[in-house]
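Here the complex is missing one protein chain, while the rest keep their positions.
Let's look at chain A:
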Amino acid sequence: MRARRLRASLKGWGGVAAMTVVCALVAVFALCLPLPGAHDGGAAGTVDGRAVTQATRTTAVTAEEDCEAPEKQTLPPSSADGDTIKAIKNRKSEKRKLIVGVDQNSYRWGYRDPNSGKTAELEGFDIDLVHRIAQDILGDPKAVQFKAIPTDQRIPAIKDGRVDMVVRTMTINCDRIKDVAFSAPYFKTGQQVLVPKSSPITGYDDTLAGRRICTAAGSTAYSTLEADKKDGELPGSTDISGTVPNQLDCLVRLQLGEADAVVTDGALAASQAAQDPTVQLKGEAFTAEYYGVAMKKDADDLVRRVNQILVDYRQDTEKGWQASYEQWLSATLGKDAKKSEPPAPQYLRTT
């Protein structure tokens, strides 16, 4: 309950929760303050300070406090070419492509339509954004090499340099911003429960007791469940050990009766429900999450560039964010794009 209350407090209710936040913030300050002094560079100081506070945290609650609003921790937009972008542009002939990690299993986000004829083109909301980025950086929307990446391989793929960026319904969160740099958010969603229509489960509550929940390995859904189970938010008898490489594999397990419920982002859960009329979303979203484009930690120029592209993309009414939403997502998430639209971006990352 504490995690939820905390989030609620950010919106302005719950005096006790607000007190907790204040106390925690004081603790964070106490931990952060000495560090910039210890290091010369303020940049390293803040990063290290965060790492230290995270190492000392004991519960999920402190994680929330330690990095407040991770979706705002990004760099201001800019169209200037830096080292990273130059390296991409300097790729020779056939290899002059943007290498992007995507999903090929998320219906209407990044997938292959088996009936699209002989082509093996990936398509969807994420894929549209990838083409837009390639168009802007390399001048050709098709100059992309797609790599399909399982959920738990997204961060290793970026760190190992196997991809330039990951555009794959990836939630911006505190754990991840330690390892990779995110763009400003381009989509808003929240974790939701997906169950068969006939199921007695009513949502993210005590009816999950003794049930088997399927999540993707390395997903925010899994880490949320893990933390909530530790906190007692989730009944202790709930089995969350069933993890799969991709969220869509959960629908398979659900249909085969090997899992009783699926927890994933509402946006993806809606895609699953669109493929099977006998399952549905139950209860409201119990977290607020933002999808961002993930890049290498030190690729500052690329982060700024992507943020600039996102600004343009959202303003572009003809072929931008709105058009892509209408083409791919209005069928599963509803005509009203407002609730999926992220708030106006803030660029609080200074280093």
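The rule is short, and it goes like this: a contact is a pair of C-beta atoms (placed from the backbone, for glycine too) under 8 Å apart; a residue touches a chain by one contact, two chains touch by 3 or more; residues count from 1.
By our rule, contacts and distances are computed from a predicted model.
Of the candidates "Secreted protein", "Sarcosine oxidase gamma subunit", "Peptide/nickel transport system permease protein" or "Ion-translocating oxidoreductase complex subunit B", the chain left out of this view carries the UniProt protein name "Secreted protein". Per the touch definition above, the residue from A:D175, A:D205, A:D276 or A:D312 contacting the chain not shown is A:D276. When you scan A:A148, A:A227, A:L281 or A:L348 for touch with the missing chain, the hit is A:A148.
Across the entire complex, the residue among A:L251, A:A267 or A:L329 in touch with the chain not shown is A:L251. Only one of the listed residues, A:Y107, A:F125, A:Y204 or A:Y222, touches the absent chain: A:Y107.
Residues of chain A in contact with the chain left out of this view: 94-95, 97, 99, 104-107, 111-121, 144-150, 153, 160, 162, 245-246, 248-249, 251-252, 255, 272, 275-276.
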